[in-house]
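Here the complex is missing a single protein chain, while all its other protein chains stay put.
Up next, subunit A:
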Amino acid sequence: MIRAVIVMNTQGKPRLAKFYDYQPVEKQQELIRSVFAALSNRAENVSNFMEAESIFGPDSRLVYKHYATLYFVFVFDSSENELAMLDLIQVFVETLDKCFRNVCELDIVFNYSKMQSVLDEIIFGGQVLETSSVEVMKAIEEISKLEAASNAISLIPYASGWSRR
């Protein structure tokens, strides 16, 4: 199972953090900080694996990829294949790249909700949902269409009864 997905920049600012086993918010921040501290000590051109058990407890592994100003970090347990997780990071990034045409950190900062949607189409409850970025893009475009379609309408406030339920 994948335990966490963290995207942060090289200054340690989290850009996306999703924990598939519940962690209280302070704990999340602590974990992110520890991961960053460990990552920032790593040289270039070393492996993509990092010891994670001292941070996430027993039976946890961590792979990361460094792209320009961003770290993409996946934490998972021994039921997953390390290299397959690394590939999944690549799929995630390639999908974002398709979404934003040459993704950069700013895209991610301002399209926070879209990141969430993309991630939800790739990882589902800690399991790999989809590995084809083409398929993920299809799903995302569908969502965008739906959003666009209703955005026009939602500008007009309507007073339906549901919100008072």
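General observations
Definition applied: a contact is a pair of C-beta atoms (placed from the backbone, for glycine too) under 8 Å apart; a residue touches a chain by one contact, two chains touch by 3 or more; residues count from 1.
Heads up, the rule we're going with is that contacts and distances are computed from a predicted model.
This complex has a chain not shown, and the name its UniProt record holds, of "F-ATPase delta subunit", "Acyl-coenzyme A oxidase", "Origin recognition complex subunit 5" or "AP-2 complex subunit alpha", is "AP-2 complex subunit alpha".
In the full complex, subunit A touches the hidden chain at residues 14, 16-18, 20, 22, 25-26, 28-29, 32, 42-43, 45-51, 53-54, 58-59, 78-79, 81-84, 86-88, 90-91, 109-114, 116-117, 120, 124-125, 127-135, 139, 142-144, 146-151, 153-155, 157-158, 160, 162-165.
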